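One protein chain omitted, others in place.
Let's look at chain A:
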Amino acid sequence: MEDNCEGCMELFSQDGVLLKQAHSYYIQYFNESGTLYITEYANTKDRFIEWKPNSVTVHSDSHDSEWSFVNAIYRGEQMSPQPPDSKPKYIKLDMNQVRSFKVSKKNDTMTFFDGKGEILCHFFFQHGNCFSLFAALKGLLKTTVSKRDKNIHIIVDETLQLNKSFATLDLFQDSQSASIVWGFVRSFQEKPVETAFGAFAKIGNTIGNNFMPSSSPQPIEEEVITNDVKEYERGVESSDGASPKDYEIIHSSPELPSRLQYPRGNPLSYDQWTALQDSEGRIEDVEYTKLHIFRGGIAPSLRKVVWKYMLDFYPWNSSNADRKTILGKKEQDYYDMKLQWKTLKPWQLQNFVQLRDRLSLVEKDVTRTDRTLPFYAGDNNKNLQAMSDILMTYVMHNFDLGYVQGMSDLLSPILYLLQNEVDAFWCFAGFMERVCTNFDADQAGMKTQLSNLYILLKFSNPTLASYLDNQESGNMFFCFRWLLVLFKREFELHDVFRLWEVVWTNHPCNNFHLLISIAILEKQQSEFIGEEMGFNEILKHVNDLSGKLDVNDILDNAEGLYYQIRESSQLTNEVRQILGLPLIAESSPKDDSTDSIENELMANVDKAYENGLHTSYF
């Protein structure tokens, strides 16, 4: 698609519109004021919602053709790869992509949803309200008000000539809708607001659009198989003698849209951080702050400050005064807990084997954690003492979890960075809140992660997944260390800092670290397959990647992968669930098969765990 402004008609415009939220690609314009347009192209009759920042001079009715335009979202064939260095100049949102929109109670913001649970754009109307835009939209679109939230307007696809209003439709009688509601209820408990938006938008989708992604007709399959074989052959080009028939070819493999580049942005600077706070030191726009960190990380000198927010030491909305109080309380609590174990009498310890064992394990492990870093080197190092005290106090803080190997690896970078025992303790405790299931006694959390990793890989790269399966590596055990300590052992310390802070933002989804894993694995694909690596070689190869990985490149690809998967036309519910996207009703035959694959996989992982049995050859 080209930005041809010939025959482009402006149907509406309003200035003083602040961009509050959009794809993180546009982060540089967040909170900037600009002009909002509705445009229509004469030849195609396609309509767009466009927003241009004031910082770029705009001639409202003649679109400067030098401007490179970027679709507000990337999907399907509309994906147009962005040259890595060119920044998007403005937002152009195809109205066909909008499934619903919401007007805030005060009528001063309007939010557009894609019907997949994602916000396309969120605008704030500086001067007054959004009435005129609302009126313009009503004039152009057929909409219906959501049954549950009168502020949400769902766009009805006129091609379907659905004349019943949303309110009178008997939505929940068929299984499709029932499943939507089920998915809605499930995720509502976790993310009430987002879920509500997403789910309502989705309901709009079912009514308004018969072309549900996953109910697309079957013939696609044939094409996919051919594609798969091609991909496979590409993979084994370098090796001779292997026949593609040796490996199972996955039949209904989805085709992903092409990968876009998401080069990393600039780290959050001290000035930017200061500007983000109000006069009393509260962070005003948390989502924006996190997005910025997701894109570019945090400037090294600022990490010490911002990590405390990311790891729930300070609430984002705490004022300078609040933080003083919080710090005092945290110090007190820490030293109280520390005193609890420090003051145990020898006979108490003697008769408390669980505690004694944990304390002695901590002692043994602290002397075996990052001792090659000058910060932890040498005997009688006070930082070692601090590490040991923090871990022992954590045992008192969370006795059910206690201490499990791997935790010292998670603490080490935090203590190194913060250089303060109390700060490090609470930040470590905050980190543990996120990853504590990694340390389940029955390893249930790790099992789930490894199986989720496999599900995502199977969806995004079935060739690699089935190769690993054939090499008895489908349990993904070779990624165990990556996930247990969140890549701490795979990167140099400063890259670990960067990777962790990006993951802590929870953008673009909670399981971003699994996409990071896939981004790393797919780079190994040609070696895995080309060198016909088996169970042993794969494990060794992955182990040996430590210290050889480029963190920015991996984050870039992991983000690209997220959008590829999300925009795939054959997205399944099990994948949606892992990525935290709202579930939708799927056509039943496919549903059954994916379910059984998942069950089978879980059973396999379970079995492997139980027996630890895995045939392994050289």
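The rule we apply is simple: a contact is a pair of C-beta atoms (placed from the backbone, for glycine too) under 8 Å apart; a residue touches a chain by one contact, two chains touch by 3 or more; residues count from 1.
We adopt the following convention: contacts and distances are computed from a predicted model.
Chemist: Between "Ubiquitin-conjugating enzyme/RWD-like protein", "Ras-related protein Rab-2", "WD repeat domain 59" or "Coiled-coil domain-containing protein 22 homolog", which matches the UniProt record of the unshown chain?
Modeler: The record names the chain that does not appear here as "Ras-related protein Rab-2".
Chemist: I'm checking contacts with the chain that's been left out. Which of A:Thr39, A:Thr144, A:Ser318 or A:Thr369 qualifies?
Modeler: With A:Thr39, A:Thr144, A:Ser318 or A:Thr369 as choices, the missing chain is touched by A:Thr369.
Chemist: Which listed residue, A:Tyr334, A:Tyr416, A:Phe477 or A:Tyr563, touches the chain dropped from view?
Modeler: Within the whole complex, the residue contacting the unshown chain is A:Phe477.
Chemist: Which candidate, A:Asp409, A:Asp423, A:Asp495 or A:Glu567, sits in contact with the chain we can't see?
Modeler: Among A:Asp409, A:Asp423, A:Asp495 or A:Glu567, only A:Asp409 touches the chain that is not shown.
Chemist: Go through chain A and note every residue touching the omitted chain.
Modeler: Touching the missing chain: residues 361, 364-365, 367-372, 377, 404-406, 408-409, 439, 441, 443, 446, 475, 477, 480-481, 484-485, 489, 531-532, 534-537, 539-540, 543-544, 608-618.
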